[in-house]
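I am attaching a structure below and will ask some questions about it afterwards.
For this view, one protein chain was removed and the others were kept in their places.
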Amino acid sequence: MTASTPADDATTGRPVVPAIEAILGREYPVLDHGFIRVVDYMGDDAAVVQAARVSYGARTRRVREDRGLIRYLMRHRHTTPFEMCSIKFHVKLPIFVARQWIRHRTASVNEYSARYSVLDREFYVPAPEDLAEQSRSNAQGRDEHVPAGVAGEVRRLLEEDARHAYDRYEWLLNEKPDGTPVDPARPGLAREIARINLPLSTYTQWYWKVNLHNLLHFLQLRADPHAQTEIRVYAEAMLGIVQRWVPQVAEAFEDYRLGAAELSGPMLKVVRAWLAGEPVDREASGLGLREWRELHALLGRELPPA
Amino acid sequence: MTASTPADDATTGRPVVPAIEAILGREYPVLDHGFIRVVDYMGDDAAVVQAARVSYGARTRRVREDRGLIRYLMRHRHTTPFEMCSIKFHVKLPIFVARQWIRHRTASVNEYSARYSVLDREFYVPAPEDLAEQSRSNAQGRDEHVPAGVAGEVRRLLEEDARHAYDRYEWLLNEKPDGTPVDPARPGLAREIARINLPLSTYTQWYWKVNLHNLLHFLQLRADPHAQTEIRVYAEAMLGIVQRWVPQVAEAFEDYRLGAAELSGPMLKVVRAWLAGEPVDREASGLGLREWRELHALLGRELPPA
Amino acid sequence: MTASTPADDATTGRPVVPAIEAILGREYPVLDHGFIRVVDYMGDDAAVVQAARVSYGARTRRVREDRGLIRYLMRHRHTTPFEMCSIKFHVKLPIFVARQWIRHRTASVNEYSARYSVLDREFYVPAPEDLAEQSRSNAQGRDEHVPAGVAGEVRRLLEEDARHAYDRYEWLLNEKPDGTPVDPARPGLAREIARINLPLSTYTQWYWKVNLHNLLHFLQLRADPHAQTEIRVYAEAMLGIVQRWVPQVAEAFEDYRLGAAELSGPMLKVVRAWLAGEPVDREASGLGLREWRELHALLGRELPPA
Partner (left out) sequence: MTASTPADDATTGRPVVPAIEAILGREYPVLDHGFIRVVDYMGDDAAVVQAARVSYGARTRRVREDRGLIRYLMRHRHTTPFEMCSIKFHVKLPIFVARQWIRHRTASVNEYSARYSVLDREFYVPAPEDLAEQSRSNAQGRDEHVPAGVAGEVRRLLEEDARHAYDRYEWLLNEKPDGTPVDPARPGLAREIARINLPLSTYTQWYWKVNLHNLLHFLQLRADPHAQTEIRVYAEAMLGIVQRWVPQVAEAFEDYRLGAAELSGPMLKVVRAWLAGEPVDREASGLGLREWRELHALLGRELPPA
């Protein structure tokens, strides 16, 4: 599958965003063999505002500028105006990343089919700086990088295994590019079976179309430091694209979502007491030890001695 | 709410459909005060083909032309490639129509809010030819038109009641366009309460954005003769717009959806026997009386004498 | 439509919640003629835990008790385990409330059809204490109650108009309960047309089935003080039912959602400065005036003199 040649420019009466037109169809490299590119888009900052002014009518006439209205919508979690914009990406990504990605059910997907077609000989091998130890404190995380020697060995083994699995896949298929058998004495296995031997690091491709509200929800979870590195790099590339596409929405998203924190009722009580200069006892506050620590870290306050 | 002035034409690298550009923003009148207009769109016939060729890869190389591939997708109910196109409408419609419409949950909606804003004095009164008797045979349908004299009386009463309800709404609001009270001696009621007195024939407005797959599903149900007349006229206007936008998809939709019929297993057995010249007994066939009649009507075959 | 007689009790191997069994089928009155009742439910607190332990595996073995795990899930916005529980309600509600409710698209609905059936003579008239002035400061809200005399007058007018509209509806239908005409000299109008004369205060009914995650999202928006009173009373009734059904989830929801507040990045900076005893200038902080006030109110801090 190759990137389609973009159409010659034509005139349109639709909203047009020059900064995104400038990168239409351009492949942004991600990981060792992946990429992401914008295939199409619909709407802009003004389309969000237009929808909000219908829904909230007279109310919004007071919020004179568009930027202020967008910030108001983001702050109060009004979601439907952001659904009025959509974007379509073409993405090349390892299968284990695709498995995390597809858990977001509110998008449209057309994936390259390994039942119909032969997959390319491409698989992900982490860069040395992305090879880290299993975290002891956080079951889903990575800890320190492994030493350079170990990293080299790990990369060699992953590459060797992926190559071997692909060689075997080709042997099972027994099929030349023109469809004739490599070894005429032996039948080729159905593609849908042969591919089960390939590792989760194998690359796949898809078109992924999503509205802006659902895309921001995706980015909030996947551009987060807790997300797996290999999906976060795609999220970060998309965040850069969102900044070009809808800069006012992107700004509000960064202030009110990415940089924000939610404080529970019990946490708010503690903060009120601190501001009033009153002593606070953790056990009496109802906060668990983990929450207690999170709150101190969040507000830059030193933990009292145990 | 007035139609926004379309943007000056600008150049774009996205797919452009001249026939839909030509009507962008134009209001198509529907019913006595309603309309529908295209605000934005994304994709074209070729975008459906592009997505299908990713998903079905080599398979589709044999289907050389786009038109054949689109017909294949429609015939075999492949749905995801049609999700790659989207369209956004601005619609003005009576509330009872909006209530049927919103049951389709797979679209994005921003509706004019009667909590925030004052509704306009506009309500639907059916044309004389749309005033029909309750059907005796079909609980959800209409039968013959009512006589002209009755139609005139019905229209007069519906209009009178709607006007009265709106006068009362204004009295309850007690609010001039500039926000000051009409009668300073009396408080104005909250808009969200005052509107509960308005009839279901009152007009509302919304932006409605939907992908092509879900739009076709909507049209299959709502452009159908069993749909209520007042929503069917909107569906028919949208079908005309789809024909401009994605003509190959529209053609396949008409052949394989609108003009199609589904035959059950037992029905197929009956047709096979007929074609083989064998006698068929209804009771033995397992078909109910209603299905038996439907099958004869569908295939232009006379019912045998009872 | 009358409430179906609950089945005789039978034994089951599924999770059973005695506190919800005790109210199965019982009608909780809401507003003047509405109600809500539980028809069926699936899952319990333990079903949420069971799903989480599959997803997060070894990680969750450390969180020994179920209650702690549920609080962890709620705090970190893990949503899929809450989707494992569902509940089905039978609700009777005014049409204008139904119109707000249905905007939540992630539920299953079967509504009483006014195309097929004749609606009952029942409509909502607000109690005197729910009749309030249009808010001056908040376009969507209510302000002070209207004086008793005005309230009485408003109630009288709303009731009079609703009765009149229903009389007219019956005249248009011209149909006795047995289907024969009241006035044989005149045709009866199709039900789907006659109903357009009825006001938005008319009651309708539906079955509404939703999973626990989507129900909590509904409750967060609709049990909120900014929601319209007439939908909030339904949300509050449902919140009471959730407390019976999944008490540990309900407790976590109240702590981490209902009582919580989200602080933006710029707000967090201000709080850090306050805790450190540093002076904060609003303009330099990047907070708008409205946000500045919200933050003071939230943390019980007096606004500095302007």
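Miscellaneous remarks
Here the chain labels run A, B and C in written order, and each chain numbers its own residues starting at 1.
We adopt the following convention: contacts are C-beta pairs under 8 Å (C-beta built on N, C-alpha and C of every residue); 3 or more make two chains touch, one makes a residue touch a chain.
In this text the structure is predicted, and so the values were computed from the model without any measurement.
In the complete assembly, the contact with the undisplayed chain comes from A:192, out of A:65, A:129 or A:192.
If you put the hidden chain back, the residue from C:37, C:209 or C:232 that touches it is C:209.
Where chain C meets the omitted chain, the residues involved are 1, 4, 6-7, 9-16, 21, 24-25, 40-43, 47, 50-52, 54-59, 80-81, 83-84, 86, 88, 108-113, 116-118, 205-207, 209, 211. Mapped onto chain B, contacts with the missing chain fall at residues 56-59, 68, 71, 75, 139-140, 254-256, 258-268, 271-272, 274-276, 288, 291, 298-301. Take chain A: the residues that touch the chain left off the picture are 94-96, 98-99, 102-103, 105-106, 109, 113, 115-117, 124, 126, 130-135, 139-144, 146-147, 150, 154, 157-158, 161-162, 164-165, 168, 171-173, 175, 186-193, 195-201, 228.
Quick note on the criterion: only the chains that are shown with their structure count from here on.
Put simply, the C-alpha centre of chain A and that of chain C have 32 angstrom between them. If you average the Cα atoms of chain A and of chain B, the two centres end up 35 Å apart. The multi-chain contact residues of chain C, meaning those touching 2 or more other chains, are 139-140.
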